[in-house]
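A single protein chain has been removed from this complex, and every other one stays in its place.
And now, subunit A:
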Amino acid sequence: MTDNTKTIQGRTGPWELVMGLEIHAQVASRAKLFSGAAVGFGAGPNEQVSLVDAGFPGMLPVLNKFCVEQAVRTGLGLNAKINNRSQFDRKNYFYPDLPTGYQISQLFYPIVGEGVVEVEAEDGSFFNVGIERLHLEQDAGKLIHDLSPTESYVDLNRAGTALMEIVSRPDIRSPEEAVAYVKKIRTILIYLGTCDGDMEKGNLRADVNVSVCHPGQYEKFKATGDFSHLGTRCEIKNVNSFRFISQAINYEARRQIEILEDGGKVDQETRLYDPTAGETRSMRSKEEAMDYRYFPDPDLLPLELEQAWIDGIKASLPELPDDKRRRLMADYGLSQYDAVVLISEQAKADYFEAAAQGNGTGRRDAKLVANWVTNELSARLAADGKDFSECPLPAAHVAELVELIENGTISSKIAKEVFDHVWSGEGSPSEVVEKHGLKQVTDTGAIEKAVDEIIAANPDKAAAVAEKPQAIGWFVGQVMKATGGKANPAAVNDILKAKLGL
């Protein structure tokens, strides 16, 4: 049992959660999986449909090699085994959003086999989630029911779009872990450029398998691989936000515990999460479960991948989040926390590195750069609804700002003001400092003058400092105020101490 395992206290005792996720990620590709039709969001209904997607007589699927490459790239990013030979199968069922009456998928021999993903938990610890497989499949079209009271419409734009289904092992033990896992997969996919990760558009969504068991049962399952040690699972289909994943799991776990504690049995079934009602609802039971009559698609030959081709893709992989995190910690001496925050977005980590490299005057203080990037800059971008790839501020500005702090030109406090001006487009930090006269005062004469004036004006307070040395803070504040915040704090301190006889 890891520290992150969620225990839910029931009436009869504690319960644990066990979850496995199936993530459906739309492959980033300009064309569909088996037709030349374009993939895109925002086209008019049925404007991106080929005769192949619409299932016309005599139409045949032709595999899009780029989608295969994307799946291989993803498999490599998940530290998974790439299968040199895989196969496409037909999953047969009738539905108006499925023009051919079957979905081309990979049941028997998926393109990607076992892998493992390292996930950071909220408390900074790490846990591993096993990947069982990744396979390629077609997405279905979309039914539209709200255009007419008597008719339903079909939009086949999405029909035939390539999806990667990433199936995890039942290694996830809490709603928080589930969310962290999906976030991690999403980050990896975005790093790889194999899925845009846009959950709002449904380009990344998850089916969550939830079961509950008594403490100790999961360990027995892990030791034997025997699923009978675990509870009966329910599959919650198509959950498309982090918040809903967490809510759906919490609701579903409690629902199952209640049934079990009432002496009932959990039925294996497919359920839907209704975010409005905050509950899961039965979609179809095991008895109603469809017989998909899977069989190898005779229109497609087995997919054979040459090892050299796979190796070529491997050689071209970008640095992945975990490697980047380790490198940032090693190379820049960052804390794990800072590194994790930076790698959560590839562009953020890149931005940090560019700034930390400095502007030709040597590396900057990495911790300081990380602070500026993860706090001030992140907050401004978030407020504008932007991410780092759209950051209007060149990394050189952050480097320069940090350099100005490091060489004592400005204080950390003034730096915030400088940043405000830079953010509003007034120029580089040096220009702003110049323009607004924000340079730190290190001229001891000027500081001494201010100190003398304040002591002279407040003799009672000066006397009190001798009794209570902490009261010096008040004098520091007054001096800073008098110098417009530009006085070097260390110099102010030294001079005050000398003058007040501390």
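Throughout what follows, a contact is a pair of C-beta atoms (placed from the backbone, for glycine too) under 8 Å apart; a residue touches a chain by one contact, two chains touch by 3 or more; residues count from 1.
Methods note: contacts and distances are computed from a predicted model.
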Checklist entry - Unshown chain, UniProt name, "NADH-quinone oxidoreductase subunit K", "Carbon-monoxide dehydrogenase large subunit", "Inner membrane ABC transporter permease protein YdcV" or "Glutamyl-tRNA(Gln) amidotransferase subunit A"? => result "Glutamyl-tRNA(Gln) amidotransferase subunit A"
Checklist outcome for this item: Sole touch to the unshown chain from A:Val62, A:Leu317, A:Ala347 or A:Ala490: residue A:Val62
Item to check | Identified contact with the non-displayed chain, of A:Ala28, A:Ala54, A:Val119 or A:Ala415 | outcome: A:Ala54
Checklist outcome for this item: From A:Asn92, A:Gln336 or A:Asn458, the answer for touching the chain not displayed is A:Asn92
Next on the checklist: Touching residues of subunit A against the unshown chain: what are they?
Outcome noted: 51, 54-63, 90, 92, 94, 96, 99-102, 154, 291, 293-295, 298-301
